[in-house]
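Here the complex is missing one protein chain, while the rest keep their positions.
Letters A and B mark the chains in the order given here, with residues in each chain numbered from 1 onward.
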Amino acid sequence: MELTEDHPQDGSAPAAVVPPLRRIVVESETVPIRVGDYAGPPDPNYGRDPWQVGTGTEGEPVWVEERMRTEDLSIAYGDNRAVKDVSIEVNSGEVLALIGPSGCGKTTLLRSLNRLVELTPAAKRTGRIILDNQSVDDFDVTQLRSRVGMLFQQPNPFPMSIFDNVAYGLRERGSKKPRRKILEPVVVDALERAGLWDEVSSNLNHPALALSGGQQQRLCIARSLAVSPEVLLLDEPCSALDPISTSIIEETIVELKSEVAIVIVTHNLQQAARIADRVAFMYLGDLVEQGAAGQVFGAPREERTQDYVGGGFG
Amino acid sequence: MEAASFNEVDLQEQTLEVDRTDRRVELLLGALASTILLLIAGMIIFVFVKALPSFTHNGLAWFGSGGSVDDQLMNIFNSPAEPENYVYHLRAWPLLYATILITGVAVLISVVFSVLSGIFIVEFAPERLRKTIEPVVKLLAAVPSVIYGLIGILVVVPFVAEHLISEGRKESVAYVIQLDGTSILVGVFILTIMICPIMIAIIVDALRAVPDKWVEGAAALGVNRWRAMRTVSLRAIRPAIVAALVLATARALGEAIMLSMVAGSVGFAPNPLDGFTFFLEPARPLASTIVDNAEGLSVAPFGQTMYAFAAILLISSAFLSFAGWAARKSFSRYTLGAR
Partner (left out) sequence: MSIEVRTAAPGPRPSLVKDPTDPRPTPKPSAAAAAGISHDTGWSIGDKAGLIAAWVCGISLCVIAASIVLFMAWKGIQFLHLDMLTTSPQASLDQSANGGFLDPLVGTLLLTAIGIAFAVPTGVAIAVWLTEYGRPAGLARLVESGVEIVAGTPSIVLAIFGLLVFQQSFMGIFSFTAEGGAVFGRSFLTAGAMMALIALPLVIGSTREALNTIPRHVREASYALGKDKASTIRRVLLPSARNGIATGATLGMGRICGDTAIVVILLGASMQTTPESGFFGLFRGTGSTLTSYVYNNSPAGEGNAPDKAYAAAFVLLMIVILLNFVVSLIGKRKAPQWN
């Protein structure tokens, strides 16, 4: 066991008024790194199962790092509490799936992570949401949303060309619009990562709405990736798509998880089992259970989870 | 078996009967719908045939300037009764100029004002204000132009005459025109107030119809509210803005009574070189000229001149419809009817 003090290296940080945060990294051959307000060995029931994310394809360790977490988060629409005291972490390097019956608050939870829930006038929030050790309220909302991207249930490309769709976030965020020449490599890169480049490389100027539903959804992924988010929120991204498009999107998600922390809301338990590393089950606004995908689906601890998951699988 | 085949024949005949009535109804309705084309063709032919002498006598100089247009109209009105001695000499530029100037400026101001107000109403206005202002805007869009004209001539014109027109200013242009408050300034102002509600009503409806998912999509990319509005919503409603523009321009172009009340009703071409006085000079667009001279329509050469003005208005409004159609078509490329 070794202890290292890590001082700010840029030298510009002002004298800390707030006591410094202690971040503890636990590392072993079998237990992957875990960062957070945490002291002690990983909770066997809560952390990642070794067989889930312990090692990569070539035996190298797969790193996960906390990007976001909520602390006692509650969201209410008027008197109706949609999310009740939920504390959950979002880690990079893994896919977190939120499952649960309709109206259980999972979409609300998702939309609160990038403060999109604030577009609903009646919504009220208590509790904290932390992005990289900073409350999301401290961010400029536009800055927050460019770091926490989101994908919606219905593909929603803008009525513009494919290129303009992907470039949109980059063009419209700053005071100065970058030229197409500068944007081009970024757009191409985003389309490649979204797995759409091969299909659209020859018609970047075609209207985006002429693409098929699955292509539109991947275009929306590319549009989010172009602004290089650190967290990507997916709100039932495949519910409007056919099985083939769904499997392509799922592949894309799995490929992306090494670069971006992914949270996905899904009704499709098979889908959650296929792509998720960690699963959280919500019911009537409560976070009932969370854990490694294998554990939640294979050996749920809560009865409610068992009922839901059991119903879903058999 | 026999009964069945009998029924079959019966059914066939019935179907034939049904087809025949249906065909008759279709032809009847189709014929009725086609009469609208006949009507337009008739209107164009009638108006142009009637207007022809005025154009042929003057040639392209009809559109030019030269002399006082009101004097020329007076001479036409007083032409001798014999057809061979009819007077047609006319240089209509001041009227065309007034039409273009007043309509153009009012429409330009209105587009900007209406788009911004539409955004305000849909996106930024407090709920209670929005609920009040929307029906009021719809009401103002339906208020008869003569009421705007009345307010203009009884309130705005005296105000301008009292506060903006000094004796010195009057004298500075007294050798060509008399300033009495009726002016292109008031004309443009009242016309703007008149056509803005029409545009705002259309723009607000269109903005409200923009799918939420586009606005949310832009917000989720970290684009601020204003940018999202401008780059997604406004872009998406461009066809509606064009439609509003066409409708408002058509109204402005054809506005006769109100402008004849507040814009001075003098066939004068305001001179931009006069500085601010320019705005206080009177003018009279084509439509007002026709309505002001309604009594003289039965005097043959004078009536023909009026129909020449009508012909110009007719061409302009047809061209306007066409331009609007072309613009909407060019915008629809990326929208693909997704709205």
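Everything that follows uses one rule, which is that contacts are C-beta pairs under 8 Å (C-beta built on N, C-alpha and C of every residue); 3 or more make two chains touch, one makes a residue touch a chain.
This one's a predicted model, so the numbers in the text were calculated from it and none came from an experiment.
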| item | value |
| --- | --- |
| Residue of B:74, B:87 or B:257 touching the missing chain in the full complex | B:257 |
| Contact partner of the left-out chain, one of B:52, B:164, B:300 or B:320 | B:320 |
| Residue touching the undisplayed chain, where the options are B:43, B:108 or B:209 | B:43 |
| Contact residue for the chain not shown (choose from B:73, B:121 or B:202) | B:121 |
| Positions on subunit B contacted by the hidden chain, ascending | 18-19, 21-22, 25-26, 29-30, 32-34, 36-37, 39-40, 42-43, 46-47, 50, 112-113, 116-117, 119-121, 123-125, 129, 133, 135-140, 142-147, 149-151, 153-155, 193, 196-197, 200, 222, 224, 226-227, 230, 246-247, 250, 253-257, 260-261, 265, 287, 290-291, 294-295, 297, 306-307, 310, 313-314, 317-318, 320-321, 325 |
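Here is the rule we go by: only the chains that are shown with their structure count from here on.
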| item | value |
| --- | --- |
| Computed distance of Cα centres, subunit B from subunit A, in Å | 53 |
| For the subunit A and subunit B complex, residues of the former touching the latter | 114, 116, 119, 142-147, 149-150, 152, 154, 156-161, 168-169, 171-173, 207-210, 220, 223-224, 227 |
| Complex contacts: residues of subunit B adjacent to subunit A | 211, 213-214, 216-224, 227-228, 231-232, 235-236, 333-336, 338 |
